[in-house]
Each structure stands twice: as structure tokens, then as C-alpha cells.
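Heads up, one of the protein chains got dropped from this complex, but the rest are sitting where they should.
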Amino acid sequence: MPTEVGLSTACLDPILGRHGHDASNLLQILRELQDCIGYLPADAITYLADKLAIPRVRIESVASFYSFLNLQPRGEYRVLFSDNITDRMLGSAELMQQMCQQLWAEPGKVSEDGLVSINTTSCTGMCDQGPALLVNGRAITRLTHQRVQEIGQLIRNHTQLDEWPADFFRVEDNIRRSDLMLDNRLAPGEVLRAALALGADKIVEAIKQSALRGRGGAGFPTGLKWESCRNAKGSEHYVVCNADEGEPGTFKDRVLLTRQADLVFDGMTLCALAVGAKQGFLYLRGEYQYLLEPLETVLQRRRDANLLGTNILGQPSFDFDIKIHLGAGAYICGEESALIESLEGKRGVPRNRPPFPVTHGYMQQPTAVDNVETFCQSVLALHMGAEKYRAIGTEKSAGSKLISVSGDCPLPGIYEYPFGVSVREMLQNCGAVNTRAVQVSGPSGVCVAESEFDRKLGFEDLPTAGAFMVFDDSRDMFEVARNFVHFFAHESCGFCTPCRVGTSMLKQTMDKVAAGHGTQYDLREIENLDRVLQTGSHCGLGHTACNPVLHTLKHFRPAYESRLKSLDFEPAFDLDGALARARQMTGRDDAGAHLKPEGA
Amino acid sequence: MTEKKKLRIATTSLAGCFGCHMSFLDIDERLFPLLELVEFDRSPLTDIKHCGPCDIGLVEGGICNAENVHVLREFRKNCKILIAIGACAINGGLPAQRNHLDLRSCLTEVYLTEPGLAHGHIPNDPELPLPLDKVHPLHEVVKIDYFIPGCPPSGDAIWKFLTDLIAGKTPELGFGLIEYD
Partner (left out) sequence: MTDTFQLDGATVPFEEGQTVLQAALAAGQYIPHLCYHPEFKPHGSCKLCTIKVNGRTAASCTMPAGAGLNVESDTEELNVLRSTLVQMLFAEGNHFCPSCEKSGNCMLQALGYDLEVHTAGFRHMYPDRPVDASHPDILLDFNRCILCELCVRASSEVDGKNVFALSGRGITKHLIVNAESGLLKDTDIALTDKAMQVCPVGVILKKGVGFSVPIGERRYDKSPISAQALQDAPRGPEASGNCDACEDAP
């Protein structure tokens, strides 16, 4: 339609101008284009390809990778219900059904009047105040039947989002326990000023001495990373803050970015000083788009205070600035090399390693990628001094850790603990009773059963990126695992065969068991798939995709077995159901027109 | 010394073309030594209508209707070792090409709207087995122990596979005998 071309052009020209017609900003350009038109029309992609001088097929390829970008028209209101198990436990499935009924919409499809499209999305990071949803990218928390009813009315009345009750969009911090990080009263730039006197080498040395390890889960020694990056040759060095907090059940970075943004940016600037970077990026997950504006404000305040920009704090040639890059719905971008690909405006596919980002990162230049919390801890470690910092936590896990507690407990929220705290102590603090299991560090982490509640958080025993989902004895651990398996299948980037096909087959098998068609044969198939995923996958997503099933099979095998048929083998589909269409077409209903289950 | 008990074999073709059976006959004169080792239960070769207890069942063709399911279940129940033979049995083969079409539109086109049909109707005689929504390979409906690929597998491949099996070896086809077309 010619009017659409006009619309696309009218939207695109200013967007392209803002992004300097630079194809490495493709993802940001596409996000903004969609904000303008609601989806990404084919002719707009052709126009964009022409303006950016890149093949249109590349744009389509990138756009189709991110689940928040749409190549087909969506509703005027695009509603995405967070589909983490914690949302489900709070009734999200029923609420979504209610909204679909109210608005005459079918999940995954645009309503006939084009008003609304309703679907699910991976965990939006609001587990302590769920069920949650996103409407046109904006987070709404604490859904109830009444709130969903009201949302339905607002949508039906075409009420602009800005006019919706502000309370809908209120996101609580829910800080339940604070320690050195959340309690810090450091002024913005205070530690940076002290660091300037030290110089880069001594900063790296101090971080190494502090024994600080990365808080994203893997626990790589931060000082070593900074040192490698500093020593790597390159025309530029970069600092990247990984705020793509996609692991279901994790929401600590959201709180840090809300409450401690200056500490995060201090850490990034400290790192820039240490590695010699002039440019930093904060990769913010798309679900936290509402944080973009406040964070930009903080950045501007820091520029005004000469904590960013040129000659920072009067130090000649210490130039550094930070750009915020917004994700668009892809869990895999939390993997550092996939994140870098995404930063470069590409599909978020993990790279082959080696080489590692510290030598060949953003634009193939040395890049230090660290978690939001790691940057915060680096400032504290430097401020306190190695000895005092290492006195906190355990021998191999220095400092404190933020834990995002959700699920079956009266006090969900953020807890800051020194490393070494036991699962049992945490359960007591959040008031959980009759706990059956805790999923530590999200679906890719560990399912801890009651017999293991004395295990302690830390790299020695239970490493964690921060999720702590509690399940009481009313919960069906098979359904928990099935939810996680669906998550991995949805988020697999599809690059390598084992993960692309394996996660999908694992999902099929779990669904087969859920539908009552499972047998021992299927449990063996799960073990077979697990071997393939663990040994063959390209990255951690595939390596860990079977964990939820293996861990729950270990601790809660009856939850599976009670669903199994006693037979050795059962089809994955309902044989009699597969005749229904033919029965309808022939009008037959005699005995021969049915297939009984075997043995019946 | 007592004569070694012969193995009992049943064969059938479901949603297939009998090509695999034709290929089976391609073992030619080796049928004679084979008959020293085995005897046939239900098979197009014997015209026995129902499968009794057997050592080995060979099933050609996929599962496209209710009758296929009954026959396959009968084989599974009676055969210690069940073998899927040929492309259709293993991956649905040619009949499975309809899996991309809706059964309703298939039946409508074939019996109602195809040019030249007057007063057409979809056959509803209870004698006729009803078609399933989709065509399935055998291993999606019952447990299958072995697979002999090929469209059809050559007589040599079938011979090698069966003689390995009868000799108590895990069958291996190897280069030249393993083929998918």
C-alpha cells in the first residue's frame, strides 16, 4: 500500500538519522521502526536495506531472530504474558485465557478487528510481583482477574498506554535483605576518583587480589579478565555490561539498575580505566525497556558531572562514554559472544571460541564483558581493599551475592547475602514452608531437593546467577521441568543441530508424557537426548537444556512414573483421535471406525 | 542330535507397494537355504490370514489407516523381533507425502470435487478402514527392533540382514548394501 511506504519512510528517515545510517545499529533501528509502525513491513525493510546499503535478506534474517520483532502485522495492542513457571503458579494461564475471551482473541493470532494480539513470552523478570505481562513492550505487574478485566476495557476503548493507571506499571524493588552492595552510600564517582590515583595496572592488581569472580554464574576471575583484555592488542578496547538478564526467575539486575545505577556505571568506568576503553555498552534486555529513560538520565547526569565524556574527572585523555543497547527478546543474547553479535546488529548466535571476547570481542577488538552485579562488586572490592573484601563470603567465593527469590514463599524479592549462605537459611528468611524443591540459578541451574537444603551458595558448591525459585509440596515437579523444557526449545538459537532439534524433541517427549502417552521408552529417549545435547551443543544453552529433566527425574521420579503407561511403548498421539476427521467425513461411528488403546 | 528348530517368520505390507516383498523374492535361489532355516507364518507367500507366535516379523509400508494399526499390533504382539522394511515403514515414504495436506481436502478432492465425478460421495462402508489424519512410520505406533532401509532394500541387503539376524549377530549392512533409495 502506497500509504504504508509513506509511513515507513516518514518513520525511518529520522531513525536512520539518529543512528547515523550505521548498519551495526540495525537492531536498534528495527526496534524503533516497530515502535513507530507496530511491525516491520516488507517494503520498509527494502527501503531500509537501500539506505543502509546492506542486503535486505540480512535485515529479514536479523529481524526474524528476535521474538519482540514482528515481520507480520500485529495488533494495535500487543500483549505478551510472562510464561515463567512462577507466573503460571500464580495463575497466568487462566488470566491469559480470560483476556482472550474478553477480547475475542486467539493466543498467537491477531484479533479480527486488528485491535489486539495476545501471546506468551519468556520470563519478563517480575517473578516477585507476578503474574506479569508486557503490553507494547511496557511491563505490567501484579495481575489479578480484576486487573486483567480493566486492561481489557482499556484496550477495547483504544485508551493510549500513557493514560492507563500508573499503578499498573509500578515495579517494586522488594529488597528484603541488604548487605555491602545495597547498603553502600558511596557518592557517584567517589571510588573512581581514588582509582585514578592508582592507575590501570594497580586497579587490575587490586581486583585480582580481591578474588572477585563474575556474578553471571560461571564465576570467571574478573581481575584476570580485565588483565587479559588490557594486554590484548587492538585498535580499540570496549567495556560491555551484560544486563540481558534472561534466566527465568532472575531479576536482581533490574533492581541494581533501578537502585544502584551509579554503582554500575562507576564499575564500567573503572573497568574502562583498567582496560583502556573509550566506549562502553550496556546491553539492556528488551523486557526492561521502561528502565531506558531513567538510565539515560543517570548517564546524562554523569556526563554533566564529568564522570563520563572526555578527560573524566580532569584526568587528561581519560575518555569514556556509555551507550545503552536494547535487546529484543532473545535469551541467548545473555551468552557473551551472542550478546556481542547482537550489539553489532546481527543475529544473536554464539560465536566459536576461541578466540574469546577479551581478545576478539565487539568489532573483533578486545572487549571486557561483565555482569551488572560484577561491575558493582568491583567498585566495592576496590573501595574496601582486597583483604577486607575477601573476608566476606567463603574462601573461593569472595563478597556478596544478590538472590532473586520467587515462588512459594510469603516474602519474595531481593536478598543480598555473603556467599556461603545455605539454602535452608534462605528458605527460613523468605518464610517458605513445606518446601519440596528450590530451583537455584534458573532452568539452566540446579534443582535442589529437601535432602540437599544444607548446600551453600558459592562457587565451591552451588554456583548461581541469582535465581532462587521455591516450590512447595503442592507443586508438580514434572510440570516445572516441562515449563523449563519449553523455555529452552523456544530460546534455542537454532545454530547447531543438537540444540535446534534436540530441545524441540525433548519438548515433544515431555508433552507426550504430559498427555498420558509416556512409557519407560520415553524416559530412555530423554536420557539419549541429554547425551547428545551435553556432548554436541555449541553453547551452554544446549549443554544445560536437559538439566531440569535430569534433576527432577533424579529427585522426583514418581512425578514422571505416575504419568507413564505400564506398556513398553505408546504412540505420541491419540490413534482414535487421528480417525476423528475421517469419521466426520464419512458419517461413520461403528466399532470399526474406532481404535481402542492397546489391551483395552 | 535333534534337528534345530526353524525360526518362524511373518511378513506383511501395510501402506506400501509390495516392492519390498518383490525385492525379498530377489534373493532368488537363496530362498532354498533360507527355507532350511525358517518357516513362514502369515505372509503373502503363504496366504495365512493372521499372524501366530513368530520369531521375526517383517513389515513393509507405513501406517495410514485403522486396519494398518490392527495388523501392526497383531505383529507386535506375536513377533519377538519386529523389523520395519523399506522407506515407507521407516519414514512414511510416498504415502506420507500427503502429510502436508489436510485429510478433509484430500477426501473432498478425490471423491467430491474432482472433475468427472457425478454424485460422488465419500465411501462409508464399514468394511473399509478409515484413514488416519497423518501417515506414520511404524516406530511411531509400536516399538520396532530393527530397520532395513531402501526403496526397496536390495535382495542382497535383505539376505545379509536376515542371515546376520538368524546367526545371532547384530545386523550390519555396510557400504553398497545400505541405501535409502
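Which chain is which? They are A and B, in the order written, and residues in each are numbered from 1.
Definition applied: contacts are C-beta pairs under 8 Å (C-beta built on N, C-alpha and C of every residue); 3 or more make two chains touch, one makes a residue touch a chain.
Remember, predicted model here, so these are calculated numbers, not experimental data.
In the complete complex, the residue from A:Asp43, A:Glu236, A:Glu460 or A:Asp476 that touches the missing chain is A:Asp43. Within the complete assembly, B:Gly93 is the residue of B:Gly16, B:Gly57, B:Gly93 or B:Pro129 that touches the hidden chain. Checked against the full complex, the one of A:His538, A:His551, A:Lys565 or A:Arg581 touching the unshown chain is A:His538.
Screening B:Ala15, B:Leu82, B:Cys151 or B:Leu165 for touch with the missing chain picks out B:Cys151. Residues 42-43, 45-46, 55-58, 60-61, 64-65, 330, 347, 352, 354, 489-498, 500-505, 508, 528, 531-532, 535-538, 572 of subunit A touch the missing chain (whole complex, contact as defined above). Although one chain is not shown, part of subunit B still touches it, namely residues 84, 87, 90-94, 96-97, 99-100, 134, 137, 139-140, 144, 146-149, 151, 172-175, 178-181.
Note that only the chains that are shown with their structure count from here on.
The distance from the centre of subunit A to the centre of subunit B, with each centre set as the mean of the Cα atoms, comes to 48 Å.
Listed in rising order, the residues of subunit B touching subunit A in the complex are 66, 69, 73, 103-104, 107-108, 122-124, 126-127, 129-134, 136, 140-143.
Residue ranges on subunit A touching subunit B, taken from their complex, read 521, 568-569, 571-573, 575, 578-583, 585-588, 590, 592-595, 598.
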